[in-house]
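Note that one protein chain is taken out, while the other chains of the complex remain in position.
Right, chain A next:
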Amino acid sequence: MMSSLSKKKLDIKLHPGQVIIGKWHRKSYQIVRELGFGATGTVYLADSKQGLVALKIASDSMSITSEVNVLRHFSKVQGPSLGPSFYDVDDYVANQGVYPFYVMEYINGEPFLPFLKDKGGEWLGIMVVQLLGDLHRLHQEGWIFGDLKPENLLVTRNPNRVRWLDVGGMTRVGRAIKEYTEFFDRGYWGYGGRKAEPSYDLFSVAMLMINRAYPSRFEKNTSKGPTSLISKIKAKNTLEPYETVIRRGLEGKYESAMAMRQELMSVVQNTSFTSRPKSEGNTITGKGKSVSRQARKKRNNVKEQKKPLVGLFESMLFASFLLILYILYLFGQAV
């Protein structure tokens, strides 16, 4: 965007070392550094009594208030937190005016695509499996993520875990999606409407996987005519094992995030992601049949030749998450 929305108040800039005290709750935060900025405000790393936190400040209280409503909602949900935990909301009184801000958990992680960049294809699968698990819980709570894209994801370390930020797009099921980015939006690609429902997010997940193979993305129309997403998938080796899952995600064929997760898990379990020169490629992936019984058998053979133990493990732990950990371990070493 070239110029921003007409605003009455100027954006505020906070400096490292600066101390912010909330007008209402009187809690104090010392700014460490800027973490990033987006359409609705700037996020800073800050030091507080609770330790390091992320503080988002804006000139306009509308979007801050909406985001706090969503964060608050999810801090009440049982189980591991969906998105950053919510800590505090307040106003900062500066000379130029009053600036609303909120404080949340600081997620210390690496951006999604850079994290995957030099890693084997299995990592894409694993990260998306994690993401789908979280999305499933979110959907069961009656919410849709909306603006799902790599910029809104971080991967934390030890263990590697994908986490999401920016709840600005979260929308209650059944309403109109609040915020989206064209590349990840099914409306843009003509694959459906913008009503908030699980399949909306699953389309974005599929595009997220495509984005891994096309870091600079692509547009809907080129001089050669409309872009076919399916041919884009087929054109990249990295996406080959995931072709069926991606296609079904795009087409809205999955009932739930859980169903997509299940299929993706079995792809990761049954695909050999190491050295995949073209010749070996066709024995390994039965082009989209990655979950069929036949393909599974083939894969067992391949693995048995390499490492007899794997076959044994497979029968014992099939469909169990431990196997994924095992695969992660194997390939984690190779990378």
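Heads up, the rule we're going with is that contacts are C-beta pairs under 8 Å (C-beta built on N, C-alpha and C of every residue); 3 or more make two chains touch, one makes a residue touch a chain; residues count from 1.
Basically, contacts and distances are computed from a predicted model.
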item	value
Undisplayed chain, where the name is taken from the UniProt record, one of "1,2-phenylacetyl-CoA epoxidase subunit A", "Carbon-monoxide dehydrogenase small subunit", "VWA domain-containing protein" or "glutamate synthase (NADPH)"	"VWA domain-containing protein"
Contacting the left-out chain in the complete assembly, out of A:Gln18, A:Gln50, A:Asn69 or A:Ser228	A:Asn69
Hidden-chain contact residue, picked from the options A:Leu52, A:Val98 or A:Ala235	A:Val98
Contact with the hidden chain (one of A:Lys195, A:Lys232 or A:Arg247)	A:Lys195
Chain A, residues in touch with the chain not shown (by the definition above)	1-6, 24, 61-62, 65-66, 68-69, 72, 89-91, 98, 100, 174-178, 181-182, 187-188, 193-196
